[in-house]
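All protein chains but one are shown in place.
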Amino acid sequence: MIKIELLHKKFGKNQVLTGLDLHIQKGGIFAILGPNGSGKTTLIKTILGMVVPNTGNISVLGEPIKNKWKYRQEIEYLPQIANFPGNLKVKELIRMIKDLRQKSSEEEKLIQLFALEPYLDKKLATLSGGTKQKVNIVLTFMFDSPLIILDEPTTGLDPLALIRLKELIQVEKEKGKTILVTSHIMQFVEEVADEIVYLLEGKIYFKGSIQELMTKTKQTDFEHAIAAIATPTIYD
Amino acid sequence: MKVIHKLFFITLLLFGYFLSAKTIIICPTCKVKSIKEGIAIAADYDTLLIKKGTYKEYNIQITKPLTLLGENYPVIDGEDKGEIITIQSNDVTIDGLFIINVGTSYTTDYAAIRVVKSENFLIQNVVLEKLFFGIYLEKSNNGRIYHNKIIGDAVDEYNSGNGIQLWYSKNIEVEKNIVQHVRDGIYLEFSDNITIKKNTSTDNLRYGLHFMFSNDDVYTDNTFENNGAGVAVMFSKRIKMNGNTFKKNWGTAAFGLLLKEITDAEIINNTFEENTIGINIEGSNRINYTNNNFIRNGWAVKVLGACYTNVFSKNNFLYNSFDISYNSKLNDNSFDQNYWSNYTGYDLDKNGIGDIPYRPVKLFSYIVNRTPETIVLLRSLFMDIIDFSEKVSPVFTPDNLMDANPLMHKRK
Partner (left out) sequence: MIKILKYSFYDLMRSRWSYIYFLFYLILGFVLLFLNNDVSKAVITLMNIIIILVPLIGTIFGVMYYYNSKEFTELLLAQPIKRSSIFLGQYFGVAGSLTLSLVLGLGIPFVLYGLFKSDAIFDFSLLLVTGAFLTLIFTALSFNIALSNENKIKGFGYAVLLWLFLAVIYDGIFLMSLIIFKEYPLDTFSLTATMLNPIDLSRTLILLKLDISALLGYTGAVFKQFFGTNTGLVISMVMLVLWTAIPVWRLSYKANRKDF
C-alpha cells in the first residue's frame, strides 16, 4: 500500500526525517505516534505530496508519487487543524470538494450521523471548532478510497461524535481499507489501532502491534508503554 | 468673397471690352500653337485663352499687360529646363494653368511663376507640381495670389525652393492657397503690409510660413500642419497673427510658432495643437497672447533668452505635457486669467477664478532642458513629488512666475 525508503527531510537547519523506512501492507489501522516534533505530520504530508522530501522514495499503491497528483484520488485526508475558507457555506464546501474529486459520495448519511443539518447553510467562519471538525470528518469519509489518513481526528469532538467516529473507522476497516491515524489520545489509539508506528528522531523507532510494544517495554499499560519507549534505559 | 471675386472679374472683362481687347486662342491644333507665340502677337490687355493640352515651354516672358487664361487646366511642362513664366509688366493675370517640371539649380532660383518689379498682378487657380520655387514675387507690389495649389516633392532643404516667396514686395494678398511638400510654404523677406489669409500650408520641409525682416503683416485663419515647423517669425515688427491653426509640427526642433527678435506683435484666437513646442519665444518683447488654445502640445510655450513684457491672458492651456518652460530664473512676462487644465486649486468664493495662484513652470521642465533623456520620466510619481516640492518653495524656477487669477473653467 505504502512503501517509503530512506526518506530525508530538512526544514532549514532542522532535520526532521532522517532516512525513514516504512512499509505498510494493505488493510488495517496504523497509528503513527511519537513525541512532539518527531515528524508525524511531516511524514503524512510527504505521503500526500504536500511536503517534498529531500531524498528518498515514496510509493503509494505501487506507484512512485514524485511529481504526481492523480494518486491522491485514492487517499482521503483529514488535516490536523480544520481550517476552511471562512466565507464558504458548509453546503458549498461539500459541493466544491465533490466537484473537485468527481467521485461518488455519501455525504447525506454522514451529515445525518453527525447531526450537521442545521449548519449546512452557515458559513464556516461562524462554526465552532468541534463542528468544523465534524465537517472535516464528513469531507474525509464521504468518498470511498482505499487509503485514509487521519491527523488528530479527535480534536474538539464531543463524546457522542467520538463514538460515531470510532464506529466509522471500524466500518472502513471492515471494508479492507488502510487507515493511518495520529493522535495524542492514547485511549483512542489503543482502542482503534492494529499496529503502532513509533517515530523518534526522524526514524521509525518501533513498528508492531500494541501487544508487541508492551512486551518490548515490559509495561502492562499502553500509555506507560508509549512513555517508556522514548526512554531506552528502561528496557534495554 | 465670391461676389467680390466675380465683380472683379466682370470689371476686368468690361475693361477689356472698353479697351477693345481681343482674345487670342491657343491650342495644339490652332493657328497659334504656343504661349510664347501668343504673347508675341498679343497687344496690351489682350487675353490669351489657352485650351487644354500640353505645352512644352519655358522661359515665357510676359512684358506687356496680358491675361493668360487656361481652359480646363492646360499643362505647361518646363521639362526641368529653367524658369517657366516671368512677368515683367504691370496688370498681368494668370488664371487656370497647370505648370509642371520647373528646373532645379543651385545657382538660380527658378520659379514656376516669377513676378519682377510689377504691379497689379493676379495669379489665381494655378496648379504647380514638380517645382523648385513656386510663385516668386520680386519687388512687386499691390498684387494678389489667390486659390492656387502648389504641390512640391521636396526631400532635402538645400535643393528645394519655397512655395510662395515674397521679396521686397508690399501690399500683397495671399489667400486660399494650398502649399505642400516644398521647403517653406510661404516665405516673406523685406515684405510689408502683406495679408495672408485662409491658406493651408502642410508637410513642408522647413516652415509653413516664414517671415524675415517683414513688418506690419497680418496672417489670419491659416492652417499649418505637419511642417518641419509651423510658422517662423523672425526679426519682424507689428505682425498680427489671428485665428490660425498650428498642428502636429513634430520633431526635435519643431514648433507651431517660432518668434525670434519680434516686437509688438499680437497673437489672438489661434489654436496650437499637438506640436512638440506650441510657441518658441526668443528675444521677443511686447507681445500679447490672448484667447489662444494650447492643446496637447509637448511644451505649450517655451521661453528662451530675454523676453520682456509679454502678456499671456485668457488662453486655454489644455493637457500639454509642459505648460510653460523657462531657461532662466528671471521673468518679466505676465500671465493672467488663463485656464490651465493642470490647475488643481479651488474656488471657494465661486467667482470663476481659482483662489490660489497657478505656477505653470515645473521643475521637471527645467530638468528636461538640462538632461533631455529624463523626458522618459514624464508623469512619474517621483517627478510629481519633486514638482510639488518645487511648487511649494521655488528654487530653480522663477518664483514670481504665476497666474494669480487662473480660471476655473475653460474659456469657450
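Chains here go by letter, A and B, matching the order in which they are written, and residues are numbered from 1 within each.
Convention: contacts are C-beta pairs under 8 Å (C-beta built on N, C-alpha and C of every residue); 3 or more make two chains touch, one makes a residue touch a chain.
The structure presented is a predicted model; accordingly, all values stated were derived computationally and were not measured.
Asks: I'm checking contacts with the chain that's been left out. Which of B:Tyr45, B:Phe224, B:Tyr289 or B:Phe322 qualifies?
Replies: That would be B:Phe322, which touches the missing chain.
Asks: Which one, A:Lys3, A:Arg101 or A:Lys166, makes contact with the chain that was left out?
Replies: A:Arg101
Asks: Could you tell which one of A:Arg72, A:Lys134, A:Arg164 or A:Lys177 touches the chain left off the display?
Replies: Per the contact definition at the top, the residue touching the missing chain is A:Arg72.
Asks: List every residue of subunit B that touches the chain not included in the displayed model.
Replies: Touch with the absent chain occurs at residues 248, 250-252, 254, 274-277, 296-299, 318-319, 321-322, 341, 367, 370-385, 410.
Asks: Quickly run down the residues of subunit A that touch the omitted chain.
Replies: On the subunit A side, contact with the omitted chain comes from 9, 11, 45, 48-52, 67, 69-73, 75, 77, 79, 83-88, 96-97, 99-101.
Operating definition for what follows: only the chains that are shown with their structure count from here on.
Asks: Where the centres are mean C-alpha positions, what is the separation of subunit A from subunit B, in Å?
Replies: Their C-alpha centroids are separated by 88 Å.
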